[in-house]
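Below is the structure I would like to discuss, written out as structure tokens.
What you see is the complex with one protein chain gone and the rest in place.
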Amino acid sequence: MTSPAHDIVSGALVFTGERSRLGYRLNRMAMSLTQPANRAAFQADEAAYMRAMGLDDVEIDRVLRRDWKAMLDNGGSIYLLLKIAGSVGHTLQQVGAHTGGITPEALAERNKKA
Amino acid sequence: MTSPAHDIVSGALVFTGERSRLGYRLNRMAMSLTQPANRAAFQADEAAYMRAMGLDDVEIDRVLRRDWKAMLDNGGSIYLLLKIAGSVGHTLQQVGAHTGGITPEALAERNKKA
Amino acid sequence: MAQIVGGIGSSHAPSIGSAWDKGLLQDPLWRPVFDGYAAARAWLAEQKPDLFVIVYNDHANRFFFDAYPTFALGVGDLHAQADEGYGKRDLPDLKGDPDFAWHIARSLVEDEFDPTICQEMTLDHGVLSFLPALADLAVPVIPLAVNVIQHPIPTARRLYRLGLALRRAIQTGPADRRVVVMGTGGLSHQLHGTQVGRFNAAWDNEFLDLLESDPERLAALPHRDWMERGGTEGVEMIMWLAMRGAMGPNPTRAFRNYQVPMTTGYGLLALNPDQVAVQPPST
Partner (left out) sequence: MAQIVGGIGSSHAPSIGSAWDKGLLQDPLWRPVFDGYAAARAWLAEQKPDLFVIVYNDHANRFFFDAYPTFALGVGDLHAQADEGYGKRDLPDLKGDPDFAWHIARSLVEDEFDPTICQEMTLDHGVLSFLPALADLAVPVIPLAVNVIQHPIPTARRLYRLGLALRRAIQTGPADRRVVVMGTGGLSHQLHGTQVGRFNAAWDNEFLDLLESDPERLAALPHRDWMERGGTEGVEMIMWLAMRGAMGPNPTRAFRNYQVPMTTGYGLLALNPDQVAVQPPST
């Protein structure tokens, strides 16, 4: 699992240590959102909150654009992206569909077939 | 090591899980003293600081009296007692001698024989 | 002394918890799931358990990657609910069983497991999504969290061996307890990527079969196989092997249910443990 080619399974990223290192600041910011006071501060001014948590402009921009795929590709853990999603009113389905490059409607269609 | 008789070796207490549970509040307070701001607050008003950290009157009294043996007998970890000692200006030798019921001078005498 | 009186394997998912909270017991989508829990709940109550040992995973709620434990054992008096980022649900904190938990800690460490020992533990949907549907929340819990979210994660074999070690630990316990061991995770699900939403009912059912009949075969499967069949997040199915290991060589099935309410295989299995004596340590 050391090389990127080896940590993709069926189109999904294996969350390796190397990815965890890459996404550490984003994930740490997301982890902080498990505290209600931090969620409120984040919601009041997302960019300011993220800057105070040490994220750089590129990382902040990905969150502001709700670019879940870019966050995931750059070391975001799916479980931590879901905390950001919760704070900005996106669902698990919206996040998942975005990372897969399909619409939430297409994902709902997949679900129905279950 | 479940029964008290089994967790004493050569007159010293083995710091078991059961002891760790018993001394948890004291040890947590001591751990907080690894932060300079907390040390200052503790030094400014020991009793108030300990009360805010959830210690009860008996626990607070042991610290105020520098009763290292009673702290140790009630679940204090020697490594955490040393943080309290550092904040109140006691040495490793003072703490150790007190837990052994000897004077620091007697301990120094033992050391010289080394 | 303590005895193992049952084993439960269960999926966990935030959706189970929110469906339960909303009272969707008769909802067409959820009814087959909750009917399963109701049946297992009746069986469980008959076993008169007074302690649950639950092998589950935290989803970056109690632990973060500053220090992420491979195994973490909760030895506290009380296990509070974790806020997962949405606020807390209306659930009681769960009681622990410190004396028994410290005994398990000693036994596992003696058996060359290396758990992080937690006097402060909080529980997320890994435990709290399915447990209210299944069990009386007044029964004390000893939680054992497993890293399945940041690779390297423990092998399937390690989880099976953890179950064997838990069996020895429980059967030598310091108090008279009727213990039910639970393992939870999965089943197949994929939360992200080009195949987001896929599940694999054939694999889920094969897994449920093999768990009963041939756990060694599951223990030998590398992570890649689990992920290719059940999804990168579905790898958490390996935690059921810890429950299975604790059941002894030949447990018997008490109950099984499998449903796919929403793109995730939801499985539920209840086992009566083999009543053979304590096994010698496996080196």
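Just so it is clear, A, B and C label the chains in written order, and each chain counts residues from 1 on its own.
As a working rule, a contact is a pair of C-beta atoms (placed from the backbone, for glycine too) under 8 Å apart; a residue touches a chain by one contact, two chains touch by 3 or more.
Quick caveat, the model's predicted, so the values are computed rather than measured.
Chemist: Thinking of the whole complex, not just what is shown, which of A:20, A:34 or A:77 touches the missing chain?
Modeler: A:20
Chemist: Taking the entire complex into account, which one of C:89, C:106 or C:178 touches the absent chain?
Modeler: C:106
Chemist: For the full complex, which residue in C:3, C:116, C:213 or C:250 touches the chain that was left out?
Modeler: The missing chain is touched by C:116.
Chemist: What residue numbers in chain A mark contact with the hidden partner chain?
Modeler: 1-2, 16-18, 20-21, 24
Chemist: Extract the touching residues of chain C with respect to the undisplayed chain.
Modeler: Missing-chain contacts on chain C: residues 63, 65-72, 105-106, 109-110, 112-120, 147, 150-155, 157-158, 161, 283.
Chemist: What residues on chain B make contact with the chain left out of this view?
Modeler: Against the left-out chain, chain B lists 1, 7, 9-17, 20, 24, 27-28, 31, 33-36, 39, 72, 77-80, 82-83, 86-87, 92, 95-97, 99-102, 107, 110-111, 114.
Here is the rule we go by: only the chains that are shown with their structure count from here on.
Chemist: In whole angstrom, how far does the Cα centroid of chain B sit from the Cα centroid of chain C?
Modeler: Taking the mean C-alpha position of each chain, the two centres sit 39 Å apart.
Chemist: Would you mind pulling out the distance in Å between where the CA atoms of chain A average out and where those of chain B do?
Modeler: Those two chain centres are 45 Å apart.
Chemist: Of all the residues in chain C, which ones touch at least 2 other chains?
Modeler: Residues of chain C never touch two or more of the other chains.
Chemist: At least two partner chains per residue is the criterion; list those residues in chain B.
Modeler: In chain B, no residue touches two or more other chains.
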